[in-house]
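The structure's right below; bear with me while I get my questions together.
In this view, the complex is presented without one of its protein chains, the others remaining in place.
For reference, chains read A and B in written order, and residue numbers begin at 1 within each chain.
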Amino acid sequence: MDKTKLVSGIFFQLTPKKEAFEGRSGKWWFALLILVGLALAFIAGLILVAVGSNSGMGLQVVTGTFIIGFLVLGGRAGSRYVVEQGVVTKKRAFAWFIGFCLITTIAVSVASFVFLPASAFDLWFVLVTGGFTLGVMVIVLYDFYPVLRERGNPGLAVTAGILLVLSIVYMTFIAYWIVPHDPFTLDVGRPLAPPSSSLPFGTTSLGQDLFSRTIAGGAIMLQVAVVSVIVCFFIGVPAGLGAAYRGGMVDRVVSLLMDSIFAFPGLVLAIAIAAMLGPGIINMAISIAVVYVPSYYRVIRSQVLSIKELPYVEAAVVMGARDWEILFRYVLPNALPSAVVILSINFADAILTAAGLTFVGLGFPIDVADWGYDLTAGWGVLVIGKWWLMTFPGIMIVLLALGFTLAGEGLSEILTPKLRE
Amino acid sequence: MALIEAKNIKMYFPVQRGFIDSLFKGETTFVRAIDDVSLQIEKGETLGLAGESGSGKTTMGRLCVRLLKPTEGQIIYDGEDIGKIKGKELRLLRRRLQFTFQDPTSSLNPRLSVGNAIADALKFQRLGTPAERKEKAEEVLEKVGLSPASSFYDRLPHQLSGGQKQRVVFGRAIIMEPEFVVTDEPVAMVDVSIKAQLLELMLDLKKDLDLTYLFISHDLATARHVCDRIAIMYLGRVIELGDRNQVYENPLHPYTVGLIGAIPVPDPKARRSEAIPPGEIPSPINPPSGCRFHPRCPKCMEKCKTEDPEFREVDTGHSVACHLF
Partner (left out) sequence: MTNALRIQDLTVEYKTRRGVARAVDRVQLSLEENRTLGLAGESGCGKSTLGRAIMRLVPHPGQVAGGNIYINIDDDIPCKKGDIPKGEVDITGLNEEQMRVLRGKEIAYIFQDPMTSLNPMLTIGNHFIQMIQAHNPEIEKEEALDRGKEVLEGLGILPERVTDYPHQFSGGMRQRVMIGLGMVLRPRLLISDEPTTSLDVIVEAQILEQMAELKKTFNLTMILITHNLGVLAQTADDIAIMYCGRIVELASTENLFEAPQHPYAQALLLSVPDVTKPNKKLVWIPGAPPDLVDPIPGCMFNPRCPMAMDICKTQVPPLIESETGGLVACHLYGGK
């Protein structure tokens, strides 16, 4: 690979083979347009917003994250380049790349402490997280997209979903530096003012700027979703693995427990647990996790049950493998893909459930910007014709859930084994 | 002295029942997969174990490598009852007894490169360093005819053809240099044009490593080309055992006669023998009384319906369980 190709490779592999685009349907082009268009429009919109930021540093923050993002991409492209040149092995190059990312992080942190005023110390966190999110986005385009494209339409859906989600994550990370008004300042405008040129999404009943609140309101929901899904995964997967592999009484008892949880209507159960535990991110996450653990358990259990009957597991026994070696080397790697699929679909469910919890008043107090909260408030005033308060946070929730669903469904289509041609 | 000896083996599997069903009914019914089998396998020979599906031949093979524990009876390997061995000793025993499965595709972990699949055997036994294991695995890959080994080492099973996968399976079985290998239908799933190649590989490995084989097959034509002695199984029993020429040229048991007569011969001029036994192999849950073959036997006598024939030697090395002899 020569240098020009390396450069063009950085720019989203702008030199794919011609036949990649030949014979594609109109639908495919439409999907591609939406995929690239949505992410680009999102980022462009954020830059526009950043120009008129309340903190006065929006543009600088965005620029900073972009620099970090492209540094990360450069590092990735470089590590791939040295692998293709045969200088180092894949593993070594990956280690270099991780090291490079660490050094970047440290450099940014140090620079923040040295150059920024004391009031903006926490900016380094925003720069690093936002920058790396952006970095991951471009790496997805650079690294995964050509691979995923081979997988046809599901690949496209996965890429689109991941990009959509990452855009929202990026927005959330840098939100406080780019919003035009502080999301908590009261009486920015008249209470319940309709959308206008100065306040594009209107105001809340306390006169807060809804536009700023919409940009900043994803943090809670994302945290709840991530924590609950992780909790689910790390309870459901080991439980399924253990119960199915052990079998017998253990399996019966755990299955009975999981089935009884499964029998409850999800949201009602989550509400009951959330009411018991009280507000808070972790508590909300736990109450959502309880609802979704059985779906992981069931999928993993049925997978393991069929895998453990396969000859390759028995072959491992004949070789003298210990139980844990069989579990982790032969059973788990083959059962995990289906759990990963559940995981990505589960994100969307978790977000909707979190929205539901806040909606019934088990969410957060007024001093936190949250889509779910605004949604609830908006519902109360919808009847008097104040439609905007409910609409904009609602759209964001839908977009986020859509991103996760696209990624999850696409992934499940790719990973589900089909008839070999 | 025999390398491995099965003494009066019985293997009963309980019939799977539902949870609620098991609460109410007291008695469990059993599938009598193996019902009183005694076998001796001499060092260095290839013993064929043939029969129809449901005859218990695969179960027998699994018992011999301690994938199953017999319900009754003993399997003596090198003077030790392998049914009693546990834990660390069992792991050490695994080095000496190996098993290859019928379907090469499902007997390889789809997410493990073939080199690692082979090296895993050493890893589980805690033999050597990773580098040594890799070296040894490459050596084995070459030995089973997958050369150059370095180009095969990192491939995943789905990137190989059926015959190549079966070679990997053989490689995995021989890397620990075992003494005894049970091969369960090793060529049943591969195309006929490469069958002979795999059989030759098996025989080469046997010569190189001084192996003893238990060759399980329903394909008697193939078995004739590889085995030294042949045991014919029917419904959990060995009904005839002998030198391959004795069994094929002078089959004694009416079932063996029918089984050999039913093999399709690739020669249009060959006449099919008329003595194809009617009906099908009965359920091993409730085997017939007396001789298990009597409902299908063309030479059935009164005695056969009630009395179980003894398995006895009628000629040097040729035994049969039939009242006719």
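One rule holds for everything that comes next: contacts are C-beta pairs under 8 Å (C-beta built on N, C-alpha and C of every residue); 3 or more make two chains touch, one makes a residue touch a chain.
Note that the coordinates shown come from a computational prediction; the quantities given were computed from them, not determined experimentally.
Only one of B:A2, B:I76, B:L93 or B:I194 touches the absent chain when the whole complex is considered: B:I194. Screening B:V15, B:L92 or B:A221 for touch with the missing chain picks out B:A221. Residues of chain B in touch with the missing chain: 52-53, 161, 163, 191-197, 199-200, 218-222, 224-225, 244-245, 248, 258-270, 272, 276-278, 280-281.
One rule holds in what follows: only the chains that are shown with their structure count from here on.
By the touch rule above, chain A contacts chain B in their complex via residues 252, 310-312, 314-322, 325, 329-330, 333-334, 420. The touching residues of chain B, counted against chain A in their complex, run 19, 65, 67, 90-92, 94-95, 97-99, 101-103, 106-112, 120-121, 124-125, 158, 169, 172, 176.
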